[in-house]
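All protein chains but one are shown at their positions in the complex.
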Amino acid sequence: MLRTQNLQIRRGRKTVLTDITLELKPGEVLGVLGPNGAGKSTLLGALCGELKADHGNIWLDEHELSHWIGALRAQRLAVLPQVSTLDFAFRVEEVVGMGRLPYQSGRVRDDEIVAAALNAADAGHLHGRSYLALSGGERQRIHLARVLAQLWPGEAGQTLLLDEPTSMLDPLHQHTTLQAVREFADRGAAVMVILHDLNLAARYCDRLLLLEGGRPVALDTPERVLRPDRLQAVFGLEVLVQQHPERGHPLIIAR
Amino acid sequence: MRLSTRVAALCVGLLASHHVAATELPQRWVSAGGALSEWVSALGGESKLVGVDTTSQHPEALKALPSIGYQRQLSAEGILSLRPQILVGTEEMGPPPILSQIRNAGVQVELFSAQPDLPALQSNLQHLGKLLGAEDRASKLFESYQQQLDQQKVRVTKAQLSLPSPGVLVLIGHAGGKPLIAGKDTSADWLLQRAGGHNLATHTGYKPFSVESLISLDPQVLVFADRALSGEEARAALFKENPILSSTRAAKDGRVIQLDPTLLVGGLGPRLPDELKKLSDGFFPGTADQ
Partner (left out) sequence: MTVLVKPRALFIGLSLLCLLAIWLSLALGPVSLPLLDTLRVALRMIGLPIAPDGLEQAELILGQIRLPRTLLGLAVGGVLALSGVAMQGLFRNPLADPGLVGVSSGAALGAAIAIVGGSAFGGLPEAFGPYLLSLCAFLGGLGVTALVYRLGRRNGQTNVATMLLAGIALTALAGSAVGLFTYLADDATLRTLAFWNLGSLNGASYSRLWPLLLISAGVALWLPRRAKALNALLLGESEAGHLGIDVERLKRELVFCTALGVGAAVAAAGMIGFVGLVVPHLVRLLAGPDHRVLLPASVLAGASLLLFADLVARLALAPAELPIGIVTAFIGAPFFLYLLLRGRA
């Protein structure tokens, strides 16, 4: 389990993130919300070890995160960044196959997992294509398939961190992506996902963390976090909160 | 033994040794050095040359021979493909591993001094003479060369009694552009001193000058050598690319002398005395027949 206590990150003299105490529980999808500059990506960066914390430590299970190295860490923690730059004409399955780097599972098993991960990301039909020939949204799904393959099939003890995985996707694929993430969590993995879309967050996340100016404003279920007064205070947007007619989760409508 | 028998024995011995020496003389020559090629030709060995380097431009016939490239960057296999028996060159010849490869192939490799002085020339000529079987001719050539140089010296000393040594600058250019000035310790400097001139450049080696320096030195005589052009073309190109030269005393007085650039490399060559004479004619006008 990935957790942190009293995490604080400073950049120069400015405190960009503070007072974060968090546990990513197995089987749970934690959504991170907040306006631009609230510190969401900073939080993700700290949790995956890219940013050094000025205060507070990150633990993965019984050890500090920094003590985990190499393949052992990669088998438990996967990170999908917001943007990926790959300028070489790999084939789709080769890119997804890189997710299997930390393992010695053998060619056959790797190919099976790659295919399954591509299907989960609804990109099975892109098999055999060149990465450079894909659109931005298709590339994003390939990278999702890659991190899914890295933790396939997903189980307790594994953590998946995603930074805005739906930013370039059309409405259908926004849902299929989060559905795949949801299924991962249902199999036992812990997931943290940064989202901009409040409704997607409300539908797919078990808990939400609302950040503003580097501070945690709320950490609770979607029903309790997504309140009109709170949302207006944080986002500056007047909203109505209703219940989804079929599913029951909060539905946020701008006024 | 009777006298006639002795004489007969002596004649037979001489003939025999001469015959033996002749069959041992190398017949296929490759030369890497302009001056050396000229001396070989002067000693009558031109027909034996099967390949020469890029600096061997005289006599004209040599230009038609296969070129072995630049003397410091020779190719072993290239030279061996000409099936030579001997390779001659100055100590500038190289690269060294190539020379050992050529020696290992059974080719005689002879190195000659490139020092521009008479003792070096004498030993070079003696050596060449031996290799060509023209020792007499070699010593005669050297004697006349020495004579010419002595005459040159006398003429210059005499001229310097009545006329001052002119301030000279030697410019080496390529199609007129970006000329380098010859300083001390260059062969150009050696030439102009022997011709009685005074080199206004005090640096060493061949270096480019700023135009201002050229004008401030204001030479009385300009000597120029062009690697690409010759004759009137070269002269025209020099002034076209460097118009500022026209404001020097030398240009205004028409004292601009052309020099053959091939004389500047590889030691003393056969055409040198004539070129020295030409330079002295230009440095001390009116003393030509003294």
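When the chains are written out, they are named A and B in that same order, and each has its own residue count from 1.
Here is the rule we use: a residue touches a chain if its C-beta (ideal position, glycine included) is under 8 Å from a C-beta of that chain, and two chains touch if they have at least 3 such contacts.
Keep in mind that what you see is a predicted model, and the values were worked out from it rather than measured.
Considering A:Thr21, A:Asn57, A:Ser105 or A:Ser130, the position touching the chain not shown turns out to be A:Ser130 (whole complex). Residue A:Ser84 is the one among A:Thr21, A:Ser84, A:Ser105 or A:Gln242 that touches the chain missing from this view. In the complete assembly, the contact with the undisplayed chain comes from A:Cys48, out of A:Cys48, A:Ala123 or A:Leu251.
Within the complete assembly, B:Gln73 is the residue of B:Ser47, B:Gln73, B:Thr157 or B:Ser230 that touches the hidden chain. Although one chain is not shown, part of chain B still touches it, namely residues 51, 54, 66-70, 72-73, 75-82, 92, 95-98, 101, 104-105, 204-207.
Residue positions on chain A in contact with the hidden chain: 48, 50, 69-75, 77-79, 81, 84-91, 94-95, 98-99, 101-102, 128, 130, 132-133, 150, in rising order.
Assume only the chains that are shown with their structure count from here on.
Centre to centre, using the average C-alpha position, chain A and chain B are separated by 82 Å.
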